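For this view, one protein chain was removed and the others were kept in their places.
Our next item is chain A:
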Amino acid sequence: MFPLNNMVLFSITGDLQGWELFVNSLLPMFLGAIKYTIPLTLISFTLGLVLALLTAIMRLSKSPILRVPAVIYVSAIRGTPLLVQLFIIFYGLPSLNITIDPFPSAIIAFSLNVGAYASEIIRASILSISKGQWEAGYTIGMTQNTVLKRIIIPQAARVSVPPLSNTFISLVKDTSLASLILVTELFRRAQEIAAVTYDFMLIYIEAAVLYWIICFLLSLVQQALEKHLERYTAT
């Protein structure tokens, strides 16, 4: 028997069916989203963005000491499956006597992942800003760092919003992989319920609908954000 180690699941038993099962499953899945899926997404995305900005700047540097590690990091993350990365951190590291709990393991893996993909987006956005902007900054006396901070990054940030929103929405869905390292997020809750009730179709469809609703709401936010930013860019 699958261990029902979660308080929320107590009301779900094998005899529940149909509409009643659907309604009773909503709360545990919803709580899984609130307690894990959404925090996992928000924290990983924030940490990932910081990492991405750092990596992008390192990759644009002339010094190989900064550039090479950044290139290797991006290549390694993009060249290996996210699931494998998760497993290395959660199941692999303990053999080196490094044991990390499921949730922080997931945070590490997803942050590293976002860091690599978003760094490419940020790098491309920085490169898309014309050379004339750098020169205009220099001619009013700015140093390279000041131009980057005051002139280039604010413009690059606007360029990166649409692709970064896509990364964000993908991340919401990717967090379902954390179910495989025992994080009781939305999809793991679904698996636990399905294991008791055997109604795989209903439960997994229900999980899918919940992801869909979250992503749909996010895409509305994305559209509003893009519209807001358009005000400043030339048409």
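Everything that follows uses one rule, which is that contacts are C-beta pairs under 8 Å (C-beta built on N, C-alpha and C of every residue); 3 or more make two chains touch, one makes a residue touch a chain; residues count from 1.
Just so it is clear, contacts and distances are computed from a predicted model.
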{"item": "Name under which UniProt lists the unshown chain, selected from \"Ferredoxin--NADP(+) reductase\", \"PadR family transcriptional regulator\", \"Formate dehydrogenase subunit delta\" or \"L-cystine import ATP-binding protein TcyC\"", "value": "\"L-cystine import ATP-binding protein TcyC\""}
{"item": "Sole residue of A:35, A:158 or A:173 that reaches the chain not shown, by the stated touch rule", "value": "A:158"}
{"item": "Option from A:47, A:142 or A:195 whose C-beta touches the chain left out", "value": "A:142"}
{"item": "Where the missing chain touches chain A, by residue", "value": "130, 132-133, 135-136, 138-143, 146, 150-151, 154-155, 158, 232-235"}
